[in-house]
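All protein chains but one are shown in place.
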């Protein structure tokens, strides 16, 4: 009678609705210096738009980028949302409730290509992680000529990955079984769920404007080469941020390009 | 060579762009309790929408009303914008700059039907004002059998109104003349304008979401009968708020109706 | 070699630092109407302070209540912080990181006196819960003359409570064991923790101003009698809110009293 759990690595970010364009941002900026109808100017002289947007981004005139909106439907593990919800300004959320509904038995496991092994140079605030392949190379290089595996961290990374998945899955199963039992006994769902892990899936509507989206991207994309101020986000939130980045690029291509050229510094 | 000034009572609020609908708000709310596609449910069962929106407004579940956006083009005197710009949350502004452009010689004067004479019961925080007609009645009633006009406040209200318009206009003219002279001497426009009055026109793009718009309306509409917490806004900002109220009503009619029924208390 | 877990029901909210007073709020308000030194006036005429504060609260003039600050050290389960972090305006947070540190094996279990059994009238958005004692009475009344226990929800509430604690504890233990194993294998702590439950303890600094604190309290205190707009918060966040309420009362007693008298409606 116990529900079977489902495990997945998928993180979803889908556009629900949007308002605005690069032209609208340019027109919002032009209101400060010109008596023209800015939207008409953007239509008549589309070549004026990139110039003003580049200027705004470079000189951090951020307010014009607030005249736009983008609503996304998202799915991912609670651990990911814990990071997302820390963005307060220009971010609106409506999330699945664990108090008013029964959470589905759907849980996150990393795909094999997630960089996940701590690098020798790992340190708080600036963590680096290796993929299975990279970790194998590191081990070969580090342990050159030394004796074989003795600690859990010395096992082959593929074996360790398999253990990780088994550990997570086993724990998820027990947690969900207990959750269902707690519910069946008539407990407050907001209490019954306390055993559920941060790897369980939730879903959330997120609405942002282009400016607050850029602020989010500036902190949640790892851009060691192109970024002026490199960030070291959790992998799962970066996957979501990459999807949101695409939506910005599609809806506001000139703004996006200026943002990238400006080292991912949000105006 | 002096520019002629223009005086007007018009306050402009025009829709530039918007995103969202009552259905979208309902769908945002449903994400917390249901695994269905909320937008589809709103299409399939449109009758479900009003119920959830009424419930949300009544119980002050405000976040679903943030999934929407509304951009307005506005024109009005600086005195009006001074009030508007105090709204910080969920409000985005781009305004005409007096530092980078020459302000037009366009100034605000009240139309004759603005309630503008201090009532006997006027007091800070809860001011009441009378129209020309009402003021005339008040004077008749107050001064019944007493001696005639002796102070400026004892003149006929129409005469006083004419004086007001003349006072404002005369002052506006001198201010703009001095402004142009200051500019002609090569001064920083941001300094040359210090003589310009708060009655001069500015223009501004304003972007809000339905929730922040309701918060604005709750404080900037005078609703002594229907409002749970009556407000006493400046007349000019209320004129703008009435126009914005219409935009809310047109774009989110069910939300608007629930807001009114709930005593203009923003969720 | 597995760490022993600790379970507790304690939720901690302690004052770290604060700025401000009722006098300071009154003085901030007086700046709008008076040229006096408001702080001096509050010293010279302390009796003026309650009047203005009552007026401000009643008429929802909220901005003076932002001139103050209160920093709290808090501890509680992640499930509680998930609710707290949804407060964005005037709320600042710094929380224990599961990416940069190893989370302690400390977990939440409800104390026996937490209302936790779903009432017959439970419904989403307006949940009601019964204590062990109340649930026992309900069962007696509901099942009067009917056959005995057949489903998990029909067991004695004390027995069910014991099962709940066992379920949570067992699940917590397995989760923490797997977590430690994942860490030992060299995995990203931000990934290794995905099996950890929302019942695990975190800690967080929270800074608010009196206005944002009142907004928080208005939504996180259950005040069916005294509240104008009753809320139905999660028990654990209400425990934290009750502690924060005391801090408001201690630091701003007149403000607090006005807030209560005004039906817990935040100005």
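Going by the order they are written in, the chains are A, B and C; count residues from 1 in each one.
One rule holds in what follows: contacts are C-beta pairs under 8 Å (C-beta built on N, C-alpha and C of every residue); 3 or more make two chains touch, one makes a residue touch a chain.
Since the model is a prediction, treat every value here as computed from it, not as a measurement.
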Who touches the missing chain here, B:10, B:36, B:133 or B:194? B:194
From C:3, C:17 or C:45, residue that would touch the chain that is not displayed: C:17
Touching the hidden chain, out of B:2, B:43, B:143 or B:174, is B:174
Residue list for chain A contacting the dropped chain reads 33, 55, 59-61, 63, 86, 89, 124-126, 219, 229
What does the interface between chain B and the hidden chain look like in terms of residue numbers? 77-79, 82, 85-86, 88-89, 91, 93, 97-101, 107-110, 114-118, 124-125, 127, 129, 135, 151-153, 155, 160, 163-164, 167-168, 170-172, 174-175, 178, 181-182, 184-188, 190-199, 234-235
Tell me which stretches of chain C touch the chain missing from the display. 16-20, 24, 27-29, 31-35, 39, 63-64, 66-69, 71, 73, 92-97, 100-101, 104, 203-205, 207, 209
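Keep this in mind: only the chains that are shown with their structure count from here on.
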What's the distance between the Cα centroids of chain A and chain B, rounded to whole Å? 39
Where chain A and chain C are represented by their mean Cα positions, the distance between them in whole Å: 27
Please compute the C-alpha centroid of chain B, do the same for chain C, then give the distance between them in whole Å. 37
Name the residues of chain C that each touch 2 or more other chains. 86, 89, 124-125
